[in-house]
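Yeah, one chain of the complex is gone here, protein chain that is, but the others are all in their spots.
As written, the chain order gives the labels A and B, with residue 1 at the start of each chain.
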Amino acid sequence: MNLYTLRDLSKRYSRGGEAVTIFEGLNMQIAQGDFIAIMGPSGSGKTTLLNMLGGIDRPSSGTIECQGERIDNLSEARLSKWRAAHVGFIFQFYNLMPTLNAAQNVELPLLLTKLSPKQRKEHIATALDIVGISDRAKHYPRQLSGGQQQRVAIARAIVSDPKVLLCDEPTGDLDRVSADSVLEMLQLLNSKLNKTIIMVTHDPAAAKYARRELRLDKGRFIEQESAQ
Amino acid sequence: MRQTLAVTALNIKSIPQRLGMSLATVMSVALVVAVMLGFMALTNGFAATLNNAGSEDVAIILRAGSQAELNSGLSRDDVVLIETAPGIVRDAEDRPVSSAELYVVVDGIKRSSQTEANLPLRGVEEGAERLRQGFTLVEGRMFAPGAAELIVGEGVGREFQGFDVGSTIRLGSNVWTIVGKFSTGGTVFDSELWTEAGVLQNLYQRGASYQSVRVKLDGPEGLSQLQDYAENEPRLSLDIITEKQYFADQAVGMTRLISAGVALAYIMAIGALAGAWNTMYSSVDARVHEIATLRAIGFSGGSAFIGTMLESLMLAAIGGLVGAIAVYVIFDGMSASTLGGGFTQVVFSLSLTPSSIISGMILAIFVGLFGGLVPSIRAATVPLLQVHR
Partner (left out) sequence: MNDLTLMWKNLFRKKTRAILLLISIMIAFFIYAALFTMNGALNAGVQSAKANRLVTVNSINFTVSLPFAYYNRVKSVEGVVDAAHASWFGGYYKEPVNQFQTFATDPEAYLNVYPELITSPEERAAFINTRDCLAVGRELATMNQISLGDRIPVMSNIFSKQDGSRSWEFEVCAIMDYEPETGRDVPANFALMHYDYYNEALAFNRDMLGWIVILTEDVSVNDAVSRTIDEMFANSPYETETSTEAAFGEAFLSQLGNIGLMLSLVVGAAFVTILMIVGTTMVLAINERIKEIAVFKTLGFPAPRIFRMVMGESLLLCFFGGFLGIAAAQGAITLINPVMKNVLGELSISWDAMGYGALLMLGLSLITGLLPAFSAMNVRIVTAFGKH
């Protein structure tokens, strides 16, 4: 069953008065439960594509459907709601709030739900447990290593139980060991919790963790089977 | 030294990046200095008006214990006795240079508020002009003896309506013609209306009573001669002091009241200090990387300290200047009036003196100095490792 259906998708913008086309007439389907690594050179539109899948950027033309619902023409307010309910984001630089501790950072998406404080606590505990960082719940981001911070970020992404995780270079700022453990965790979330994961990465080693790799070049996909 | 100059230049060049905050600091210091100088201009103007009025060689004679002209009362007999006293300058015809005076408080309409305010309508004798230094008629003529005519001080004309030369004015049930305007060079007498003492006694049922006698003292010994005489004359019970002393005593209360305003400015300065601190803090914050880089390539912590401090001092000094200029342009020379010691209006001009400008600038520099202190220390102690962030 398809989670995402992209039809005839184009993205253009102007830079210094010059029209730049990132991709044109892109068609694509993403199945539920998939784990895709999107690779490609800088400027190939990887992040732009991810942003559009996450509903924080819009195509210039074409449509994006998620679970049969078009998201490319939703209002800003509807999109906010949609994002809160359906997607979790994981960024290269973690993007944790420096003023909040790990548990509070994980709690942020729950502020958009109607859960009671007690239920919220349970959700936070579960999420922190899944990423294996329960013992650091009261630590502030500056007291955590990069790998630990990224785990907190993952916990934040899954705490409201979204179907999709969108990861933009999740290991780009990590050493090999931390990177591997983060990627193993994503694999686990995909296989055990059935999260659909779409990951943009530069790193071929990271891409190997995905079920399949897509190479984006000059606005076109070149599919490559993953090692698995 | 070259280091410091280079760092300061970098600081100052980066001000436009924080234009909003820097302007806010300049303006807040300007406002603090303006409040302080505004109050000082009020105090100085008021004090100057009273102090200039008081002459060292004129004595003012009141009934003992009365403290102010308004409370005092002297009879014709008292006046005659006083005029024969030693210590008083006599003219060519051997008449004492003196003026027995009384005043009635009358209502005038203030231009600014359109409300009634007390004005002294003073009845004077011939000697009065010679007892006020710098007395000149600037318009019209002197009042004629026996006529319901009066001359008005310049200050009255400025602050009150209806006192133009040539017009008539009704004070109580009497109608007066204004025949002249006089000036004593901005002293308290410019806030008075003058007529002949006898006319005033007549029209306002004062019989032959006076309130004060002013006399020209004959040399430095004049005052004590006069006091000794009054002391030994059983028919007289008088207080005799120099006019200078008399007005100095009156200025005290008012000056104290206005000084409270300067205290307000000090409190406001703490607020501005917080603002300056905040701005300098942001300035250092925005340049942590740059400062660390300079330190890494060998600039000293001291130059970073001084650079930041100079930026702070410069902003504060500009603010101080802006405040002083604003007060000078808006308030200096502005006419104001208040209730003086004689229970009548004293018209005075706000005056910004060089010494108050200096006090204002010192306050500004203090704000800059203390506002910049902690941020400067922070700039000097930026960890070198910040260069890698």
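Just so it is clear, contacts are C-beta pairs under 8 Å (C-beta built on N, C-alpha and C of every residue); 3 or more make two chains touch, one makes a residue touch a chain.
Note that this is a predicted model, so its numbers are computed, not measured.
Decide which residue listed in A:Ala31, A:Leu111 or A:Ile222 touches the omitted chain of the complex.
Of all options in A:Ala31, A:Leu111 or A:Ile222, contact with the hidden chain holds for A:Leu111.
Among B:Pro86, B:Gly219, B:Gly271 or B:Pro383, which one touches the chain that has been omitted from the display?
Spelled out, the listed residue whose C-beta touches the missing chain is B:Gly271.
Using the touch rule from the top, list residues of chain B that touch the missing partner.
18, 20-21, 23-25, 27-28, 31-32, 34-35, 38, 65-68, 70-71, 73, 104-107, 110, 112-113, 115-118, 171-173, 204-205, 209, 261, 264, 267-268, 270-272, 274-275, 277-278, 281-282, 336-339, 343, 345, 374
Could you list which residues of chain A touch the chain missing from the display?
Residues 51, 54, 56-57, 76-77, 80-85, 89, 91, 93, 95, 97-100, 104, 107-109, 111-112, 156 of chain A touch the chain that is not shown.
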